[in-house]
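What follows is a set of notes on a single structure, which appears directly below.
For this depiction, one protein chain was excluded, whereas all remaining protein chains were kept in their positions.
Our next item is chain A:
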Amino acid sequence: MDFQELQRSWQQQTAPAASTPEVGTSASGLLAETQRLHRLGQRRNWLASVLIGSALLIELAVPVLTGHLRTPVQYAGVVLLTLTLVGYVALMWWGTTLRRAARPDLDSRAYLQAALRTFRFRRTTLLWLAIPYALGFGAGIWLLNKDRLMYAPVWQPVLGMVLLVGAALWGRQVALRRHEQQFGETERQLLHWQQALELKG
């Protein structure tokens, strides 16, 4: 059997006419909806950045405006909180950058690598950064309120920190489970594809 004959026969097949989207149909509505969701995703990062930035500005400006200047320890707390939150926002942006880098018009090998990098980044940040964030956040709050908390019984800040780390651990577990449910199979199949391309290629 001549392969060119197979090609000729194959190419004679035409798609059902109904599968061609026309302007003004539900298909074009779907495309518009996709565009809207894309824009929504982009705005989320900006919104988080603006909110966190505003909160920090207010936090820094209020003592100056009210005349209640902070002690060096309190400033250390503010700096720690700032670094923690800025780190969080930076990772959000980095995650978005990685997702955008996985463009379907890359070649398949590059696309698979980019898509897998996105999944690995998400899993790694969930796994390793939830606790440091909670500790950084807790320590920042403690330093900021040290003047009051230093006279409180020891168990209070300790309990606060334990609750914070406990919440972070619980949140991490929930996020990891959700990540596995949503993307676990995808990740494994992408690895399978990567191997299929690399090994058999």
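The rule we apply is simple: contacts are C-beta pairs under 8 Å (C-beta built on N, C-alpha and C of every residue); 3 or more make two chains touch, one makes a residue touch a chain; residues count from 1.
As a working rule, contacts and distances are computed from a predicted model.
As stated in its UniProt record, the chain not included in the shown complex is "Sigma-70 family RNA polymerase sigma factor", which appears among "Alpha-ketoacid dehydrogenase subunit beta", "Sigma-70 family RNA polymerase sigma factor", "ABC transporter ATP-binding protein" or "Transport permease protein". Screening A:47, A:61, A:83 or A:110 against the full complex identifies A:110 as the residue touching the chain left out.
Contact between chain A and the unshown chain involves residues 1-3, 6-7, 9-17, 19-21, 23, 27, 30-31, 34-35, 38, 103-112, 115, 185-186, 189-190, 193, 196-197, 200-201.
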